[in-house]
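Let's turn to subunit A:
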Amino acid sequence: MRGQELIVSAMGEAALLCETERPLNDADQRRYWAMARAAEAWPGVLEAIPGVNNLLVVYDPAAASAAAVERALREAWTDAVYQASESRLIEVPVIYGGELGMDLHGLAAHAGLSPEEVVRIHSEAEYTVYAVGAVPGFPYMAGLDPRLAWARRDVPRLRLEAGSIIIGGVQAGIMPVTTPSGWHSLGWTPMPFFDAAASPPALLVPGDRVRFTVEELRL
Partner candidate 1 sequence: MTDPQSLAEIARHMAARGIEVLEVRSGDRHYRLVAEAEAAPVAAAPPSPPPAGHFTKAAGIGRLRFHHPQRGRPETGNGAVRKGQVLAYLQAGLLLQPVLAPCDGTIGPALAEEGALLGHGDKVFAIRPG
Partner candidate 2 sequence: MTGPAMIEILAATPLSSVQDLGRSGVRRYGIGVSGAMDPMALSAANLLLGNERGAAGIEITASPLRLRFLADTAFSLCGADGAATLDGLPLPPFWAMAARAGQELSVRAPRAGMRAYLAVAGGIDVPVVMGSRSTDLKTGFGGHEGRGLAAGDRLPIGTPAAPPRIPEGGFGVAPPAGMPLSEADTTEVRVIRAAQYGRFPEAAHETFWSTAWTLRPDSNRMGFRLAGPALIPVERVELLSHGILPGVVQVPPAGEPMIQLNDANTCGGYPKMGVVIGADLWRLGQLRLGGGLRFAEATREEALAARAANEAYLAGVSRASRLARRV
C-alpha cells in the first residue's frame, strides 16, 4: 500500500489525524500543506487543518467513509507537491525589550548572550509559518536559531498582550490576541495579525515567511 509511513488515526467518528514518526522537517511540512489543499476538494471533507508536521482532516461521516478518506490521504501523501511560489515574505517591525518584551533579559541570561545579541540573532533569521492555530491567527513558526531555544514557562502567564513576539521551545510565534500563554516574550509589534471582521481573518497563512525588523530596542 502506498503512503505506508503515514500514521492515520481516528479523532472520533468524523476526523482523521495524519502524522509520521520522522523528526520535525521542512519537506514533510510542505507535503501536509499540499495534502490539505487537495483534501479540501474531496467530497465529504469539511476541513483540512495543517499542524506542525501533521494534518487533521474533518469529514462528514454521512457523506464519506473513514476508509475512503484514509485511502485518499495515503495517496495524497505520496503524490503531494507543494508549490513553493505560493509563499509570501512578511516583514514585522518589533520593539524589542521593554514592558511587553519582559523576557528579553531572561533569555539572554539563559542563552549566555547579551540582549543585543539575542535581538540580532532573532531578527536576522527567516521564519516559516508551519501552521496557524491554537488561538485566532497564531502562527507556529520554524526557523528559530537553536541558541535562542527556551522551554516554555512552568506556569503560564495569565495575560500576554496581543502583538507579543514570543518563543516557546524551538518555535517562534507572534501572539495575535491577548491571552494566557506559557511562551516567553522578547518584544512587541503594533502590526495586527487577527481581525474577526477581515477576510481572511488571519494575516498569516501556512507557508508564509516572516522576518522581524528592529524598530526599537528598549533595554
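One rule holds for everything that comes next: a residue touches a chain if its C-beta (ideal position, glycine included) is under 8 Å from a C-beta of that chain, and two chains touch if they have at least 3 such contacts; residues count from 1.
Keep in mind how these were chosen: all candidates are chains of the complex that A comes from, given by their letters.
The model shown is predicted, which means the values in this text are computed figures rather than measured ones.
Subunit A shares a touch in this complex with candidate 2, selected from 1 or 2.
Residues 7, 9-15, 17, 19, 24, 36, 46-56, 58, 61-62, 66, 131-138, 140, 176-177, 179, 194, 196-197, 200-202, 206 of subunit A touch candidate 2 in their complex.
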